[in-house]
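Shown here: the complex without one of its protein chains, the others still in place.
The letters A, B and C name the chains in turn, as written, and every chain counts its residues from 1.
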């Protein structure tokens, strides 16, 4: 009973916050409305007794949205808070695609004859996730590592405005880097 | 699995008042230290939280032109809420309000909420000083968060569980604080940092005219200041099952021991104020990533070695 | 002070008018005896204490600061140390006077700027409702070469929106802000007003709008007190309030009767050693301690000056007849160059370390 109420309230909040993302004039509000939407999704996962997944969704999404807000504000082409603006791009195409996808997914959810649950979920889902990552899904995890490494290198090569040649000179001849603001450790 | 009884959910309604009492004790300690430095008597010192509360609740709120009122309200009111949510997973002796199987991760999620709240507190008032301070906090958060996550993982590895009651009971004989000093140290340091307090008070410091507090008056200011002591109190409470053996101890009962240990940790956190120069985020970034991060990873290796 | 039974814990915004530094020291000492607390901004203040006699321009600024106190609020203008205790106790009772506070609140509301929320923002006249991010060229929004003076667009509340600039040191085009730094900031010299241009929190320009006029001093104890006061300001901004409080105690002793001078001298010597030895202070201000020769090191300038201030105070106390020269250099002229590229908070530290309140003492 309570679980059902929580689910529906969270679902409504998630959708309403999601709508607000596209209605507000402020980049900060858009980012944090999205964060609120994800938190509501996290709560729904908790209502499904997916403890770890629910909490980690809240954790990760609040963190990512805090950072995304920063970039939304930095890279917006105009004032990020005080100018009326539209958050919608290519309205017609987007509406059609969204409607088709929604109808498709809703139809699938309602029409597919889902099988009854065969087994029972493990007592501790987080532990079985750990077992899966260390066991049958080990390859996935080992692939993620180099992918993340490549992400770090790629993102920074593209996004970092300075590199070591600018810091240490063309032949890396300087003992100490020429940085606008000093750091905290050595070199 | 240790026997911990989950109280009826309604008991959780008492959590904010209980945590507020602990936070008031913390605020009194900090007030006493400030008063002693200024040369005031001990009585004045101990009553500082009360007189400040009375003063601020009677003061008018103020709102700068074109402030983002909604987000500002979320930030100001969010601090106490997040602090209480952080604390309710802590077992008090044989009872607990919320027996979360992933309590450690929950604590982590709540400390991440503070990223959003401090930044929003800076964004809300539409003032240069507070905006700069809110951003400065995020710059610091990027450096302490990963070491903190690894520091939180170490006790979980040794206890084979993310449930705080399990972590507490796994320390029979030897506290994790003793054989995981790096993790414990990083935890304390991060607790001070995410509360924007002491040497890490980057979001609210006089060098930016009070930072996120530059435009904040009346009840808003009270909520932020009280919220900060509440967060410190919550962090002190969580440290007890994570690193200090939970309620274990001679003579006194487990509830009393949990509170005593929490008060000691809280004293350490609160009394860090003003003792050392502020640690600026632009300095701390490299320390966090190049010193603390590898150190906590090694700590985790030690914990994993000890556990298996 | 002879004031008893007055409420403790009143937060006071101390604003020193040009030339009012010495009065400020007396006021701050009185606040400490009363158990009152210095405020970090008008929002934090119950009481506005103006020290010295403000000139007309300063008066305007002080009026606006006064309007920003939330209330209950009171103000005092202190021009001399006589009857200071009485003034402050009157102010304390004014805070409790409900009728007076009601009148003051009405005044504040009447002179408040037009309220403006995101909600009631006027969309008319600037309807960008169907503007697509995709179509929008950054170039159209380029205000890079636009002077703040002729900002064509007036934003919400009659305040313009920030214009942008593409000459940032990392090549990104973002908005440029300005902030006026002056009266009411903690540890700020009396009479100095700066206008800083900000890219984010990085200062790209500093304009001196008004310079301070430090008092000329003959009493070495007072001279030393001003130097120690400046050091306390730097320590406070650096976050080390324990050391700042020690400095302020020594300062207050110096301002007291002559007998306390020797004790204060010992305190100052002890504090100097503490500051000099602090590894954390050095690291926090200077970083790991070596820089490329091409760029100045404002942090080490701050630390060097902080120690010089304390040493100069000690020298003055040890040899009252001796030369009162403090090796601080021609500071205000150097400020823009030193501050360029530093953070806003570092600019505050730089200014505090210049000890402009004690400036003439250097040449006396």
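Simple rule for what comes next: contacts are C-beta pairs under 8 Å (C-beta built on N, C-alpha and C of every residue); 3 or more make two chains touch, one makes a residue touch a chain.
Assume contacts and distances are computed from a predicted model.
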Going by UniProt, what is the name of the one chain that was not included in the view, given "Membrane protein", "Pimeloyl-CoA dehydrogenase large subunit", "GerAB/ArcD/ProY family transporter" or "NADH-quinone oxidoreductase subunit"?
-> "NADH-quinone oxidoreductase subunit"
Using the contact definition given at the top, list the shown chains touched by the missing chain.
-> A, B, C
Out of C:172, C:208 or C:242, which touches the unshown chain?
-> C:172
What residues on chain B make contact with the chain left out of this view?
-> 6-7, 9-17, 56-66, 68, 77, 80-81, 84-85, 88, 97-102, 104-105, 123, 125-131, 135, 138-139, 142-143, 145-146, 149-150, 153, 156-157, 160-162, 209, 214-215, 218-219, 222-223, 281-282, 285-286, 289-290, 293-294, 297, 301, 304-305, 307-308
Residues of chain A in contact with the chain not shown = 2-3, 6, 46-47, 49, 51-52, 56, 59-60, 63-64, 67, 70-71, 73-76, 79-82, 124, 126-127, 129-131, 133-134, 138, 141-142, 144-146, 148-149, 151-153, 155-156, 159-164, 167, 177, 179-183
Touching the hidden chain in the full complex, which residues of chain C are there? Just list them.
-> 41-43, 60-65, 67-68, 70-71, 105, 108-109, 112-115, 148, 151, 155-157, 159-164, 168-170, 172, 174-175, 177-185, 188, 193, 199-202
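Everything below uses one rule, namely that only the chains that are shown with their structure count from here on.
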Between chain B and chain C, the Cα-mean centres are separated in Å by 30
Distance between the centres, which are taken as Cα means, of chain C and chain A, whole angstrom = 41
For chain A and chain B, let me know how many angstrom lie between their CA-based centres, rounded off.
-> 25
At least two other chains touched by the same residue of chain A: list those residues.
-> 26, 29, 81-82, 181-185
Any chance you could list the residues of chain B touching two or more other chains?
-> 66, 68, 70, 135, 282-283
Of chain A, residues touching chain B in the complex = 26, 28-29, 32, 35, 51-52, 55-56, 58-59, 62-63, 65-67, 69-70, 81-82, 124, 126, 181-185
Taking the complex as given, what residues does chain B use to touch chain A?
-> 66, 68, 70-71, 74, 100-102, 105-106, 108-109, 112-113, 115-116, 119-120, 123, 126, 135, 138, 145, 162, 282-287, 290-291
In the complex, go through chain B and note every residue touching chain C.
-> 34-35, 37-40, 44, 48, 51-52, 55, 58-63, 65-70, 128-129, 132, 135-136, 199, 201, 205-210, 213-218, 221, 273-280, 282-283
